[in-house]
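One chain of protein is taken out of this complex; the other chains stay put.
What follows is chain A.
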Amino acid sequence: MKGKRFLLWFTLASLLGVALSQQTPFQQRVSQAIQSGGPEFQKSMQQDPDQALCSQYRDKLPAELVPAFLERQRKLIKYPADGRLMGDWKKGEELFTNPRKGNCYACHTGDPREAGAGNMGPGLVGYGARGTSEAVVKYTYDKIYNAWASMPCSLMYRAGYHGILSPEDTAHIVAFLLDPASPVNANLKR
């Protein structure tokens, strides 16, 4: 009994030792500074391993790390239970616009009538010109659910992975971009 407990503590202590020794003095200094910002800040600043990797390489991953990174991110993508990757464009429009959901206009154009869309991302007016082949639909779905699965450390955030958009939400936004009836594609020749 005693021996077991000792073993447990020994294991815990050595694990802790490993964790601490993995941090360089500079990293410890950074953690200390983050801690000084208060517990809520500290909590918000916790990173998953790939966020940490992007930070370490200043958002430019070395080529040899890219394939494994993309593979890890692809595994995080979940699809709707019914397998339909294109939903209702009208629902998609609301999600695309809502600052608490997609917030896509912060960085992209979409419906050409929307004033004051940002331009950090490529313009999406007429996105439906690429058609609705399976490949296009899946590419679009994957991009929106997890932008890092095709572009490591992209500015575009991983909305599905973080649970901001559910798989069904994602499918609705796919429809907003690809459905020929969506205002995004109003300027395309039918």
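Rule of thumb we're sticking to: a residue touches a chain if its C-beta (ideal position, glycine included) is under 8 Å from a C-beta of that chain, and two chains touch if they have at least 3 such contacts; residues count from 1.
In the analysis below, contacts and distances are computed from a predicted model.
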Task = Tell me the UniProt name of the left-out chain, picking from "Aldehyde oxidase", "Ferrous iron transport protein B", "Fe-S cluster assembly protein SufB" or "SoxAX cytochrome complex subunit A".
result = "SoxAX cytochrome complex subunit A"
Query = Who touches the missing chain here, A:Val136, A:Cys153 or A:Ala186?
reply = A:Cys153
Note = Among listed residues A:Leu65, A:Ala106, A:Ala129 or A:Leu188, the absent chain is touched only by A:Ala106
Key: Absent chain, residues of chain A that touch it   = 26, 29-30, 33-34, 36-38, 40-41, 43-47, 51-52, 54-55, 58-59, 105-107, 115-120, 148, 153, 155, 157-158, 162-164
